[in-house]
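A single protein chain has been removed from this complex, and every other one stays in its place.
Each chain carries a letter (A and B) given by its place in the written order, and its residues are counted from 1.
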Amino acid sequence: MVPVSYYLILSAILFSIGVGAFLIKRNIITIFMSIELMLNAVNLSFVAFANYWNQINHQFSGQIFVFFVMVVAAAEAAVGLAIIIALFRTRKTLNVDQVDLMKL
Amino acid sequence: MNGIPNLHLWLLPILPLAGFLVNGLFGRRLPKALVTAVAIIATAIPLIQVATIVARFSSLTLPHVERVATWISAGPFHAGFTFQLDQLTMVMLCVITGVGFLIHVYSIGYMAHEDGYWRYFAYLNLFMFFMLTLVLANNFLLLFIGWEGVGLASYLLIGFYVLKTSAADAGKKAFIYNRVGDFGFLLAMFLMVQHFGTLDYTQVFAQIIAHPAWQGGFLTAIGLLLLLGATGKSAQIPLYVWLPDAMEGPTPVSALIHAATMVTAGVYMVARAHVIFDRSALALGLVAVIGTATAFFAATMAVAQNDIKRVLAYSTVSQLGYMFLGCGVAAYGAGVFHLVSHAFFKALLFLAAGSVIHALSGEQDMRYMGGLRKKIPITFWTMTAAVFAISGFPPLSGFVSKDEILYEAFISPGGKILWFVGLFTAGLTAFYMFRLWYMTFFGKDRTADSEIMAHAKEHGHGHGIHESPWVMLIPLIILAILSVIGGWMGWPAGLGGNEWFTRFLAPVFNTAGLSMNPNVIHAPAGAGSDHLQLILAIVSTLTAAGGWYIAHLMYYARPELPELLAQKFRGVYRMLFNKYWVDEFYGAVIAAPVLFFSRFVLNFLIDRGVIDGAGFTAGATAQGFGSLVARIQSGNIRSYAGWLAFGAMLVLVVTYFVFTGSFMLH
Partner (left out) sequence: MNGSMTVLRILPEIIFTLTGVAIMLIDPVMPKQASRKPLGWLAAFGALAALIASLYQYSLPVGTAYFGVVQTDAFSVFFHVLISGIILVSALVVLDAVHPDTESLGELFALMSFGAVGMLLMTSGVELLLVFIGLEISSISTYILAGFRRKTAKSPESALKYFLLGSFATAFFLYGIALTYGATGTTRITDIAAGLATSHALPIAVVGLAFIVIGLAFKVSAAPFHLWTPDVYEGAPSPIVGLMSTAPKAAAFAVLLRIAYEAFPQLQNHWMPLLWILAAVSMTIGNLGALRQKNVKRMLAYSSIAHAGYLLVAFTVLSTDGVAAASFYAVAYAVMNVGIFAVISHAGGYEDRLTLIEDYKGLAYRSPLLGGVMAFFLLSLIGIPFTGGFFGKFYVFAAAIHSGMIWLAIIGLLNSGIAVFYYLRVLTATYTKPMDSSPVLNVPRVSAPLCLAMALTVAVTLVLGIIPGRVLSMARHAAETFPVFSTQQTPVPGTASAVMAAINTKAR
């Protein structure tokens, strides 16, 4: 059986990739996807922990958490995409570096 | 009710507040006469009430405490809307309501033609409200509220002439320097809460008196912080610079707030908290040193000023220094005595100066005055009384109170130097006051050179030089009488008096704790004698006469002398004229670095710093130098996210160090 720590390390790596992609990528949609990656990394942790605690004291609320996170992520995506469209209409760009009208 | 009479002390501050509310909310629409009536009644009734309290004062058990309302009783501190009346408060009440009423009356004439008449009286009443709260408070928190409130009223009144940028700037300056002082006051209060668990005067002082072992230590810290607060409000070194600029406000305001009452709040506070200062030789000694130094330096600066109000402003700073000196040698009674007599003659000086300015259609530069003695005789004679009083000629009030301070300084251990500087300053005081006197009232009439007057004439609202209306002159006359006879209530024993005033205040200052500290520079019993007092009085009178003589020589007998001296001692003159460049120094040392850091925070930390700080962002993309520069733009989401990530890393690092136990704040 794969130990729980493996999942956690994978989850941490995925989360870090998400953070890194957020910082590096320029396309707003890609940045948005990197947030999804971060959320899913967290979900992996939740599932792994839920499995671990299930064996100890039958506490698996982590799995329920995952469902809600998925729902919330979907809602967030809907709103996020709407905002991106509104922005694209006024700016005609999806390059995040050009969205810097307000500064200092 | 248990034999304790109800004096309704709450009425004292509440009436001016009501006046403020009525005039502030509806004044714009009310006729001028009604605005005047509201403002005057709101100060006259408290004056009458104070008079009735004085009449029955001897029958009261002191301190007389009246609880108005429970305010806060939660958390680490308790405070109530509770007023306290004792001898010290009584004295302050008389000064505030008395001088305050006279200046309200004077303002009717002085401000008659100004825009915003209602606004002026609303602010003035607001000031009275806070000032009365300040002296009536029985705990430091309520005192602080009055303290901040008078600062607010002063800010509003200094900036009263909103069209003048200099007035707005001066208001801001006063506000900000006072905040520096308030910082000290607040910290002192927090320390008191921490150590005593209360801010009530009686409880705090009782605790200190009950612990004779408390010497120095945290009491020194509290004392020094209170002193910082006092230097802000009472314009002492290092925070005095706001007061001369505050002269941008209307002249009656200068008289009431920046001479007679508000600026003396620091002296009042030190006297009120004397139990704390008595236990700290360092804090009390510093009060004396700061007072003496301020008295001296402000007097030297007054010598080189040409604006009549600025001369008086520096003179106020200097006289406040004397009061601090008095408190600093533990002669609190003498300090408060000088506070009272100063309130009379300095209010008079300002009001008389206002009358002069009024007569000259707004000219304030003494170089364009001269020869006014005959044209405005009543102003001249009242001003003369004040000049002689402040210069310290017997038997006027300034002589009595200043001499008592100098005498107390002389007999206090190690106080000879303080006495000497104080004496020399007295000579300077006489010099610059008579300089003002001669330049304004004697010599050649130079008003023809005044651009301001010429300008006023051109626009048709100028009028010849004229005496002020009676509504302004009567307060002048009353204050002149008080300046002459006001000192007699504390006539020194050495000159055959009975020092009634100091003995009246003695119950406040002779608390049980006072005699317990051998370190404090109290005068040892029997150090002075009536004989010594007489000699010192003669010495200081001669010094004042010397100052007068030099002023006479330079500004009357040989008017070409000042120019010659200024040429000869060019460096010294420029230094005095530029007020030792203290403003410039503060600007460079305090304001500039703050602004620099602000720019640093905005430009560097947010924009460039993020790329540097989260270096991996730039490195990982390997987009070349050009795009790096392009990304040094602000407003960039990714750079913000970089900061977020950087912050997250920081948080993790801190957490790690905390976890390993190598990071502790306690």
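Methods note: a residue touches a chain if its C-beta (ideal position, glycine included) is under 8 Å from a C-beta of that chain, and two chains touch if they have at least 3 such contacts.
What you see is a predicted model; the values in this text were computed from it and never measured.
Visitor: List the subunit A residues touching the unshown chain?
Guide: Touching the missing chain: residues 8, 15, 18-19, 22, 28, 31-32, 35, 38-39, 41-42, 45-46, 48-49, 52-53, 56-57, 59, 61-62, 64-65, 68-69, 72, 75-76, 79-80, 82-84, 86-87, 89-91, 96, 99, 101-104.
Visitor: Using the document's contact rule, name the residues of subunit B that touch the chain not shown here.
Guide: 28, 69-77, 141, 144-145, 148-149, 152, 159, 162-163, 168, 171-172, 175-176, 179-180, 183, 186-187, 189-191, 193-194, 594-595, 597-602, 605-606, 635, 637, 640-641, 643-644, 646-648, 650-652, 654-655, 658-659, 663-666
One rule holds for everything that comes next: only the chains that are shown with their structure count from here on.
Visitor: Applying the document's contact rule, which stretches of subunit A touch subunit B when the two form their complex?
Guide: Interface residues on subunit A, with respect to subunit B: 19-20, 22-24, 26, 31, 96-97, 99-104.
Visitor: Which subunit B residues qualify as touching subunit A in the complex?
Guide: For this pair, the touching residues of subunit B are 602-603, 606-607, 614, 616-617, 620-621, 630-631, 633-638, 641-642, 645.
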